[in-house]
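Selected chains from the complex are presented in situ; the others are not included.
We call the chains A, B and C, going by the order they appear; numbering starts again at 1 in every chain.
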């Protein structure tokens, strides 16, 4: 599991005074960025033209989040297929331990030059399998 | 079905040159705002302190969206319970008719003053039932 | 002058119930995108690797904007130099004609491949000079 502290921004909140539903995916993505950099040891320039694209996201919102809450994202790798990878992100109130929301994401490995999905390269596969075994 | 044209913004796109996954919910929400104003004939000030909160969102992304694509959101009411309402949003390329992404959202009626879920008021229930029958 | 209608989004507003100060530049940018596409007849892929970058922005906020206000951006070209271009955007309440905010932006022509500022190409210069004469 990879734990990523989150710096909330004033504008993550909306007119109702709680986190805007559209911002949840932005904030889960802070965990996804960290997972990709930390576990896969790669970066977002996808300099070889190979990376991941999201194919689905399922978010559950359990409890409102106010500005000032101390939040972290806890990311685990759940499953790996030939071309796809499933991550689970939990948005956790660090002080209480409460899971405020979670997000199940399916990513597909993508060749941006040829614009098609491809098999996950072996070094990334091994890194993900290690994360799955550790979760 | 309620059709809502979308004005894409430059920053809906990301470093990879396509719509950022986090922006999809922002853009589906343009359809949700329109549904709430058009079908429910209410506004977002929730002046009686009663409104809707999202409890879950399931987004599927079928095909990349580039800046300049002519997009609309097509929203249908799928289901209504005592307290909850399920909407389906489709993000459609107006020129080709292709569904680029969709989003199934469960909303719960909420009393912001007392901070608890409540039964959907009758006028809203009737409006949603009418939308369900029309879809 | 180029007039660009704006589709406001729920999340352009903040916890105080009015447009978030950080969103103003996002929304002025809708006018800037339109100016670049309409007056300069170019696009944002900057396929030749030549485009504009912002070097400064001066925004004045005269009056709060609420969700539901009918807004347009009115863009005029104010000045052109060898490498730079100054645009003025006004955020106008279409119903009342009131200028709610304005933004003076200095853009510099930039060669993204060689990562340096360059002289504005002649076709763009002529298009901007035409806009200056029309303002």
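Please note the rule applied: contacts are C-beta pairs under 8 Å (C-beta built on N, C-alpha and C of every residue); 3 or more make two chains touch, one makes a residue touch a chain.
The structure displayed is predicted, hence computed values, not measured ones.
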- Note on the structure: Chains shown: 3; total copies of the one sequence in the complete assembly of this file come to 4
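Keep in mind that, in the parts below, only the chains that are shown with their structure count from here on.
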- Note on the structure: For the C-alpha superposition of chain B onto chain C, the rotation angle in degrees, rounded to the nearest 5, equals 180
- Message: Taking the mean of the C-alpha atoms as each chain's centre, how many Å separate chain A from chain B?
- Response: 23
- Task: Could you put a whole-Å number on the gap between the CA centroids of chain A and chain C?
- Result: 33
- Task: Specify, in ascending order, the residues of chain B that touch 2 or more different other chains.
- Result: 26, 29, 44
- Mind listing the chain A positions that touch chain C in their complex? 10-11, 13-15, 17, 20, 22-23, 67
- Query: Mind pulling up the chain C residues that touch chain B in the complex?
  - Reply: 5-7, 9-11, 17, 26, 29-30, 33, 43-45, 67-68
- Task: Flag every residue of chain B that touches chain A in the complex, lowest number first.
- Result: 15-16, 21-26, 29, 44, 46, 51, 53-61, 64, 112
